[in-house]
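Shown here: the complex without one of its protein chains, the others still in place.
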Amino acid sequence: MSKFRTYLDQLSGLDFSNMYENDFLHTWDKTTDELRALYAVANALRDLRERNISTRIFDSGLAVSLFRDNSTRTRFSFSSGTNLLGMQLQDLDEGKSQIAHGETVRETATMISFMSDVIGIRDDKYIGAGDAYMKEVSESVAQAYADGVLDHRPTLVSLQSDSDHPTQSSADLLYLINEFGGLENLRGKKVAVTWAYSPSYGKPLSCPQSLISLLPRFGMNVTLAHPEGYDLMPELVEKAKVYSTESGATFAQTNSMAEAFEGADIVIPKSWASYAAMERRTKLYAQGDDAGINALEQELLAQNATHQDWCSTQELMATTAKGDDTIFMHPLPADISGVSCEHGEVMADVFDLHRDGMYKEASYKPYAIAAMVFLQKAKDPAATLAALEGAAKPRWHQA
Amino acid sequence: MSKFRTYLDQLSGLDFSNMYENDFLHTWDKTTDELRALYAVANALRDLRERNISTRIFDSGLAVSLFRDNSTRTRFSFSSGTNLLGMQLQDLDEGKSQIAHGETVRETATMISFMSDVIGIRDDKYIGAGDAYMKEVSESVAQAYADGVLDHRPTLVSLQSDSDHPTQSSADLLYLINEFGGLENLRGKKVAVTWAYSPSYGKPLSCPQSLISLLPRFGMNVTLAHPEGYDLMPELVEKAKVYSTESGATFAQTNSMAEAFEGADIVIPKSWASYAAMERRTKLYAQGDDAGINALEQELLAQNATHQDWCSTQELMATTAKGDDTIFMHPLPADISGVSCEHGEVMADVFDLHRDGMYKEASYKPYAIAAMVFLQKAKDPAATLAALEGAAKPRWHQA
Partner (left out) sequence: MSKFRTYLDQLSGLDFSNMYENDFLHTWDKTTDELRALYAVANALRDLRERNISTRIFDSGLAVSLFRDNSTRTRFSFSSGTNLLGMQLQDLDEGKSQIAHGETVRETATMISFMSDVIGIRDDKYIGAGDAYMKEVSESVAQAYADGVLDHRPTLVSLQSDSDHPTQSSADLLYLINEFGGLENLRGKKVAVTWAYSPSYGKPLSCPQSLISLLPRFGMNVTLAHPEGYDLMPELVEKAKVYSTESGATFAQTNSMAEAFEGADIVIPKSWASYAAMERRTKLYAQGDDAGINALEQELLAQNATHQDWCSTQELMATTAKGDDTIFMHPLPADISGVSCEHGEVMADVFDLHRDGMYKEASYKPYAIAAMVFLQKAKDPAATLAALEGAAKPRWHQA
């Protein structure tokens, strides 16, 4: 059976009808059936594209992006994933808009939606803010649809909030599925989700949180490691525990990077700021307290500096399940010792050894996004995918 | 008969052949037949899109936008309206271009036009400047076409100048046509086009001017209201009078918001700066007189502040023809008392009651723009619309 047929087969036993015309804001909003459908569709779309078969389901259409933080990977992933389905990107640049003068979220959300099919939002800087904003946009367009203002409801895709980074963690899982030859092969694998030292501060919590709340759902044994004081949001750690229990996996916490690495099949070391510090920063921003923010930054950098030993070295890698062959992941860009900074998250030799793996990990993000949108826009995704394969229209036409 | 056939029927008796390959800079450049064609085509395109029928008439093509002022609504309307016809948007960001170093308008206009099908321009800040600029761009591309430099002539759409805001007023009229069940039902309706207090200053004159120069052409009785000293451009008021006389409608002017509201079927209250003040500002900018501009701003804000009673309240609304059911319009964003400012153009309760109406009003702008472009690009619009319906290619394809 072709890979493509395998993916369609995977879809056939799943219940994911609720994804149609719905948002994708957090993985924990979705059932495991829905997530399995996401991975199958992403793999199917990739297979079609690699066989040069067009997957356009829109003859015209608009994908709106709003980035409240810098982005390269996710911006290009959203742009290319929606282009793959036939949409044109229209960026909402708040600096060039009239949003400044007191317009409500409800109004802006409606105004950009008259002909928009999907809206992607990155809003990850302040605790609570990103999720609240996306919820308000979602409710606003639902209201406008209910009121007859919109003739359709554009769907939302979170391109990273303060709590979750679902397009990243979905790309991560797609990478693992393809590396290990199937979702079922991930069961029982030990994953180290661990803090790492960085000379900058304030990196988002949503990266590690998106991992600990997703991997346990498929039976992976996660060990969360960080120095004291670098706690994640308690409710996310709670989710990790519940999901682990449900799937029969283990979930461990430690303040030792070495303990997390030991015997791990997969290591994912990355810096983040502590939840408590981010809450303090969020409050200082709300108060416009620049001096307070600067003082906090100095305090946090000093705190970070006491943990420069949280760095992925060859010695640490040697303690993992397969040494150099153990999977090493990072959403990128990484702080690489001696390359982008003096001391960073990972030594240059370790990074070099695992570079291709991390690049492959990143390669799944456009497909993760395309699959999220596809599942929102195709009432019968399996039939639509089969029809696309049947039509076999070349994406790139050559005589 | 289907709605769609009705729209085609409306087109059949009209003479609008001159719109093909022509610009759309002001509604007063167009005959009433041409405006009727615009509304019929806009409604037909909306009907096709709502029935998921693709209206792409371009397999590839470029729509160029140039915004010399901030924009959300119009930017997205231009982007989505041209995307609906199959074009890709290319924004001309003057800050990232070489325009700074003395390049003539004629040259820039030609350089961006080699493969461009339509050019949309917003230039509304300085009295006289926007119209002059668009005229120069239009003449430049006509010259380049005549000289054989261009193999076609891209058409222009004004996305707001200092005198007119045709995409806004066209959306407004489309909203009214659809609310009242036809253009003929607007005859004899009383419309209050009235100034309102805003804590900011310098809002464009083109909004009220676009209304008083358009609505009277279809027999609507317009009352223009503003405090003393907030006059519009005299030639636009003159147009309003002439059009009213021609259509047998009345045109009244008053310094009382209450008088305008009384018995009105439609109220459109919005702040603007006076023509005289804008002329002073335009001259100060030309002289680079920053101190003078600041002094003028303070003077105008103080002048505004003496008119805080020009605010749409429930009491005022109660005096209109249908009270709460009277149509309340605004191009948005509005200055809402207690929401976006302390004292604004409209009370929050009035705004809330009419929110959906104003949002629906805005929903017509992408279609107004698409129809302007369609009429510029289709030699036989009725036949092309009929062919699109006949082909019935899904815009959003699902198996």
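For clarity, chains are labelled A and B in written order, and residue numbers in each chain start from 1.
Here is the rule we use: a contact is a pair of C-beta atoms (placed from the backbone, for glycine too) under 8 Å apart; a residue touches a chain by one contact, two chains touch by 3 or more.
Being a predicted model, the structure only gives us computed values, none of them experimental.
Chemist: Using the touch definition up top, pick the residue from B:Ile57, B:Met134 or B:Ala196 that touches the left-out chain.
Modeler: B:Ile57
Chemist: Looking at the full complex, which residue from B:Ser65, B:Thr108, B:Gln160 or B:Ser213 touches the chain that isn't shown here?
Modeler: Once the missing chain is taken into account, the touching residue is B:Thr108.
Chemist: Any idea which of A:Gly248, A:Pro333 or A:Gly390 touches the chain not displayed?
Modeler: Residue touching the absent chain, from the options given: A:Pro333.
Chemist: To test your reading of the contact rule: which positions on subunit A touch the chain that is missing from view?
Modeler: Output for subunit A: 49-50, 54-56, 67, 70-73, 75-77, 79-81, 83-86, 88-89, 200, 332-333, 335-336, 339-341, 356, 359-360, 362-363, 365-366, 393-399.
Chemist: Can you list where subunit B touches the absent chain?
Modeler: Touch with the absent chain occurs at residues 56-62, 64, 88, 90, 92, 96-104, 107-108, 110-112, 114-117, 144, 147-151, 377-380, 383-384, 386-387.
The rule is short, and it goes like this: only the chains that are shown with their structure count from here on.
Chemist: Rounded to the nearest 5 degrees, how far is subunit A rotated relative to subunit B when their C-alpha atoms are superposed?
Modeler: 120
Chemist: Nearest whole angstrom, what separates the Cα centre of subunit A from the Cα centre of subunit B?
Modeler: Taking the mean C-alpha position of each chain, the two centres sit 41 Å apart.
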